[in-house]
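Removed: one protein chain of the complex. Kept in place: all other protein chains.
Entry: chain A
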Amino acid sequence: MRLKIQSFSISNSQAVVSRDESLVLYEDMVLGRVFEDMCAQMYYRGKMFGFVHLYNGQEAVSTGFIKLLEARDSVVSTYCDHVHAVSKGVPPRAVMAELFGKATGCCRGQGGSMHMFSAQHNLLGGFTFIGEGIPVATGAAFSSKYCHEVLKESTPNRLDVTVAFFGDGTCNNGQFFECLNMAQLELWKLPIVFVVENNLWAIGMPHLRATSDPEIWKKGPAFGMPGVHVDGMDVLKVREVAIEAIARARRGEGPTLVECETYRFRGHSLADPDELRKPDEKASYAARDPITALRKYILDKELASAAELKIIEKKVDAVIEDTVEFADSSPLPPWSQLLENIFADPKGFGIGPDGKYRCEDPKFIEGTSLSLESCLPANHLHRCLIPSESSIRPNSIKVRHG
């Protein structure tokens, strides 16, 4: 099989995006940046806790890929997931409330910073351990293929695509390699894009010290898929690559590995003193700030005026202010919520000494809903759901007591 290792160069003569597209990109990146800056503020003011990892500087990757996706496509992220969530369409209010640990958070306050999920927006997490989201993304891509080929449910040659985001450190982890291998198997050819956000540092371990062959994009062809390296500080370049990678996946041609060279302006987390990275390295990437770059591009190509961009920035500021107010004024989760989501089917709590299922006892799990509605999967897969006997309603199964 001939492997194309593509490098993309953007012609300077004409704009590669339309005005509308460029403004969507701009707004999305600004939203991501302002959101993260607000997170830092809120963290230091004691409104959010634990480990918070901020995405400042990497917005071009999230925006470049996710703004091309349709609602039915899935995104799988890592612990650095706030901006992926917001780009995918999860309301900033829901993300901020989750960060504040409020009941109105997208995960009812149960996930926190590192576990953003949205069934409605097909955001499949938020994962703390590096690499553990990649198999989940592979599974989502498998579902897409399965729906198409086994259930005959999706449009021919238009598979739902999954984009998996992860970092440079993850590319030394077994699950990365195992999933690259599986996604490319002859029979499988899964509709997935593996996006490496290579920001050169894990926490204090630089990519070059941790990796024997640091060129991650080369690992794609080692598994038979295209590997692409792109400047991750340039949203338009990322977008060019993303268009082709997503189209490939959608057509059923299989996975692509995209390495985005990017940089995080802040430490690994808000607890990271960030003492190891050299000032000149930070300065050189700060000079390549993706938002500044796009802004310059928009103004140079006269896609919009500075005043229009200012309007967008003010709009984002207002959104974020509203977001914080909403999160602040939202209620904390009540005690009754503690056990509600342990099991999709709360019969899993078992049968108590009195012979009844424990979940039938109101004192055991307050507020437990026995309804199926709270745990339906993503919208776009409803067409893959064949109505079947629900296992949640205890009397629907003919049970033999043996």
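Basically, a contact is a pair of C-beta atoms (placed from the backbone, for glycine too) under 8 Å apart; a residue touches a chain by one contact, two chains touch by 3 or more; residues count from 1.
The definition used in the following text is that contacts and distances are computed from a predicted model.
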Per UniProt record, name of the chain withheld from view ["Glyoxylate reductase/hydroxypyruvate reductase", "Phospholipid-transporting ATPase", "LYR motif containing 4" or "pyruvate dehydrogenase (acetyl-transferring)"]: "pyruvate dehydrogenase (acetyl-transferring)"
Listed residues A:23, A:68, A:99 or A:179, member touching the removed chain: A:179
Chain A residues that touch the omitted chain in the full complex: 74, 76, 105-112, 115, 117-119, 124-129, 132, 134-147, 149-151, 174-175, 178-179, 181-182, 185, 187, 340-345, 347-355, 357-358, 372, 374-375, 377-378, 381, 384-386, 388-389, 391-392, 397-402
